[in-house]
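Reviewing the structure listed below.
A single protein chain has been omitted from the complex, and every remaining protein chain is retained in its original position.
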Amino acid sequence: MPLIRFGVSIDKELLVKFDRLIKDRKYTNRSEAFRDLIRQELIQEEWQGNHEIAGAVTLIYNHHKRELINKLMDIQHDFGQAIISSQHIHLDHNNCLEIIAVKGSPKEARRLADTLKSVKGVKHGTLSMSSAGKGI
Amino acid sequence: MPLIRFGVSIDKELLVKFDRLIKDRKYTNRSEAFRDLIRQELIQEEWQGNHEIAGAVTLIYNHHKRELINKLMDIQHDFGQAIISSQHIHLDHNNCLEIIAVKGSPKEARRLADTLKSVKGVKHGTLSMSSAGKGI
Amino acid sequence: MPLIRFGVSIDKELLVKFDRLIKDRKYTNRSEAFRDLIRQELIQEEWQGNHEIAGAVTLIYNHHKRELINKLMDIQHDFGQAIISSQHIHLDHNNCLEIIAVKGSPKEARRLADTLKSVKGVKHGTLSMSSAGKGI
Partner (left out) sequence: MPLIRFGVSIDKELLVKFDRLIKDRKYTNRSEAFRDLIRQELIQEEWQGNHEIAGAVTLIYNHHKRELINKLMDIQHDFGQAIISSQHIHLDHNNCLEIIAVKGSPKEARRLADTLKSVKGVKHGTLSMSSAGKGI
């Protein structure tokens, strides 16, 4: 695809901060960083609408809480359509990290993440909102 | 562990909003929601310091950009100690979702995420900051 | 489901060997071991026919062979329907273990495994033939 070049005006103070950010995050130039900012916004939009999205739910829990695992498993099977697969890591004798790859409607993905996170015994949960890649 | 019960004062307006949030997120009561808020803060702390953390990096990219995959692979092998395993999903004929489970120092995890996200051709990247579970 | 009990005649020599195998493999009794033998046979049958099966392809390769990864990725996208997700482990600075979860027709799964294994640079490949679980 052809690259289009155009000017951008930013006040100095903001640009200094932006350049520091760019350096911290290992970008090689401002354009690359801008492209990422735009894509980030597009993904935010995707998650507001009905487009197909992709993402990941991460959970930390203690697998010794017996009913917990069964509940998490049941919920995942109930949301079968939204889940592609999950990755399970035994962090130590007690703690598990579970990363669930999700795909589908943003609403369904959010509902899955909220339902899993609210299960008693889940120590921490996050939802990484990403894209199915077509619109960005 | 014994549950300790204590009072909390919150102005009405804020509480109404909090209760709405709790309902939206499927919590069964305020205490459960508060516990999660506290853990969330503790995890933020963990990511500021030198404690061992766990998390996930998600990447969306078009696998047809030939050099891209090799670069991503090289970076991951360079950060070998910080990576447990990764999960790869072929979203469609072009797009890949890669979810990398990470463990180690917050600084290293951030550096890995930033390095991967800045590779040209990566459409989107996120870093889910979670916990190794011991401190929460 | 009701358990049905019935007698089985086996010559002593064979039974001694079978009991040793049972003990080695941690079975608690002969019935459990027999059930597994029967399921094993049913799965063999599933892989001869057109039933939906599930399984895993494992690959060991050196990721420094540049074209290799691109080829493996292209093949996987071509067989998109048969692949659920894959798990990637960086064994050391050179070697990767990739485990691809497959589902679909036995013929397609075999073809995928053979195609991946025959790529120059793949050091070793296996196909674990398992079941989608419905018929066993």
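As written, the chain order gives the labels A, B and C, with residue 1 at the start of each chain.
Basically, a residue touches a chain if its C-beta (ideal position, glycine included) is under 8 Å from a C-beta of that chain, and two chains touch if they have at least 3 such contacts.
These numbers come from a predicted model, not from an experiment.
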Of A:Ile22, A:Ile43, A:Val57 or A:Ile83, the residue in touch with the unshown chain: A:Ile83
Selected from C:Ile69, C:Ala82 or C:Ala101 as touching the chain missing from the view: C:Ala101
On chain A, residues whose C-beta touches the chain left out of the figure: 63, 66, 69-70, 73-74, 76-77, 80, 83, 85-90, 92-94, 96
Interface residues of chain B (partner: the chain not displayed): 84-85, 87, 101
Touching residues on chain C - with respect to the absent chain: 24-28, 32, 36, 39-40, 43, 54-56, 58, 60-62, 84-85, 87, 89, 91-92, 94-97, 99, 101, 103, 114-115, 117-118, 120, 123-124, 126, 128-134, 136
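Note that in this section only the chains that are shown with their structure count from here on.
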Rigid-body rotation angle, chain B and chain A, from Cα fit (steps of 5°): 180
Separation of mean Cα positions, chain C and chain A [Å, integer]: 32
Sequence positions of chain C contacting 2 or more other chains: 85, 87
